[in-house]
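Handing you a structure now.
A protein chain is absent from this complex, but the other protein chains hold their places.
Showing chain A:
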Amino acid sequence: MVGVKMAAAAGASIRERQTVALKRMLNFNVPHVKNSTGEPVWKVLIYDRFGQDIISPLLSVKELRDMGITLHLLLHSDRDPIPDVPAVYFVMPTEENIDRMCQDLRNQLYESYYLNFISAISRSKLEDIANAALAASAVTQVAKVFDQYLNFITLEDDMFVLCNQNKELVSYRAINRPDITDTEMETVMDTIVDSLFCFFVTLGAVPIIRCSRGTAAEMVAVKLDKKLRENLRDARNSLFTGDTLGAGQFSFQRPLLVLVDRNIDLATPLHHTWTYQALVHDVLDFHLNRVNLEESLGVENSPAGARPKRKNKKSYDLTPVDKFWQKHKGSPFPEVAESVQQELESYRAQEDEVKRLKSIMGLEGEDEGAISMLSDNTAKLTSAVSSLPELLEKKRLIDLHTNVATAVLEHIKARKLDVYFEYEEKIMSKTTLDKSLLDIISDPDAGTPEDKMRLFLIYYISAQQAPSEADLEQYKKALIDAGCNLNPLQYIKQWKAFAKMASAPASYGNTTTKPMGLLSRVMNTGSQFVMEGVKNLVLKQQNLPVTRILDNLMEMKSNPETDDYRYFDPKMLRGNDSSVPRNKNPFQEAIVFVVGGGNYIEYQNLVDYIKGKQGKHILYGCSELFNATQFIKQLSQLGQK
């Protein structure tokens, strides 16, 4: 039964799989069954920061409570002994964590211990724990020990990142800095491969791997192939056989893993964007599906008086239950504003309905005493009451999105992000520019220095020929005048030189953006999202380089860009990397993984691409998730050397 259900969502939702795995772990490693009259069991959850990052996008505090967790604590915090309660640990098997766990055992903090390691623990460390358990005479208290293989963070149904805590270790900068040693590179690669391995164990499938040559992605591919191969050969301990395979058994096709390096496309991470989720990530403080806003009170109707505006810090979780978010996270921003308005209106209509019902009830209840009439009214009342929580939830979501969208809109207006977006799209698609780049850079009103830097870098990256020295000097001067730091440019110059040697620079396809007039419909309906002066731009579907590569590989199209990609199949007996793909059929499922970092723009582009194709699924992953600000910082650091 469960297998059939998983086949129906075959390979689609990594989020569901990880959540199910977590819930099973929390249920003392036994599959969780809902029972309405079951006895309560209680436990405490101990995690480290890695565990916290993995759990927080997937399970809310309420859901943890529903699973019987009374307290959830960080491993390296002061914890008091709580008698008679089992403890579930969810930590990475690092030295410090193991030490702390042994300390817990010695201090007899809890009654029984269920140890779960996020990625596989080594034999020696296991013996360390055994030692401590013996010393504390607590061996029987250690009830279960599990390797969970959950070392990745799932943010969406089809998107994951490797980690959040130690992202400097696997950042773009770490991989691309010129002074990296071989051993350091090995460590980084091992970290990445470990997470990818956990990912495929949870997915329950062995992929076919394709990667470009001569990049960090190739190193990852080689190592991953080796690791998968070793595991498959070890028949006793293989993680990919039997009931661990799950839905993989039912889909006859294996998924395709495309490993790309960030360096094939540096323009997209710098790009100004126009879709809701990407904008929130770019402009606001957003990570692990939580957005932190600083609200200044009294923006619209400030009280008359000299009181300064207080800033409220608010944070919102954007979760899968939030239907509005799920529907509109990929929509262009004006559409989002309109939809919020529509939702608000429909909510008000429903609220009026409930109020009307209330008044009818009030009148009728006085006249009649007969029970049949009463039960009729009771039924109406019950339905009204049961629809109330739904209405309240709707209101909460509307408030949430109103706040978030307003914050985003403020940024857009202040920095003229719509202008940047349009201009960059034109640059990237090589259509003629109506305004000169110099004008925009010198314009003091439009955008922060960072925005200007981004624009210029995109221009530089996508230019077929480098601008002449004189032009370059002019631009540099303008940029410095605007307050920019020129270090990223240094790095990009080097990169461009290198990239030119390696292969032709990526082209971004032909596309146009059509401004739909300055006065949008939103303004006409008198909504609170006054988009005055903001262009109502419409995105036309274009394929970013990553999407194009995926398209070629997935549909087995021949293209000079991807023809010489390497081909790995861990299941093949003879492990050699032939460039000749054995599989001639197009793939139904693909996983795109960007080594060196990714962002929501690429993710959204892939989602849009696959929407048109029936029955195909794509998962997007990256070693870290950064927005343009963070990326510029890394480029700047790289350019300093």
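Everything that follows uses one rule, which is that a contact is a pair of C-beta atoms (placed from the backbone, for glycine too) under 8 Å apart; a residue touches a chain by one contact, two chains touch by 3 or more; residues count from 1.
The criterion applied here is as follows: contacts and distances are computed from a predicted model.
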Determine which name in "Syntaxin-18", "Ribosome production factor 2 homolog", "Esophageal cancer associated protein" or "Serine/threonine-protein phosphatase with EF-hands" the UniProt entry assigns to the undisplayed chain of the complex.
"Syntaxin-18"
Out of A:I82, A:L357 or A:L438, which is the one that touches the chain we can't see?
A:I82
Looking at the full complex, which residue from A:V201, A:V260 or A:L318 touches the chain that isn't shown here?
A:V201
Using the touch definition from the top, which of A:T19, A:N97 or A:N116 touches the missing chain?
A:N116
Go through chain A and note every residue touching the omitted chain.
21, 24-25, 29, 36-37, 39-40, 42, 44, 65, 68, 70-71, 73, 79-85, 108, 116, 120-121, 123, 126-127, 129-131, 133-140, 142-149, 201-202, 204, 237, 239, 244, 246, 369-372, 375
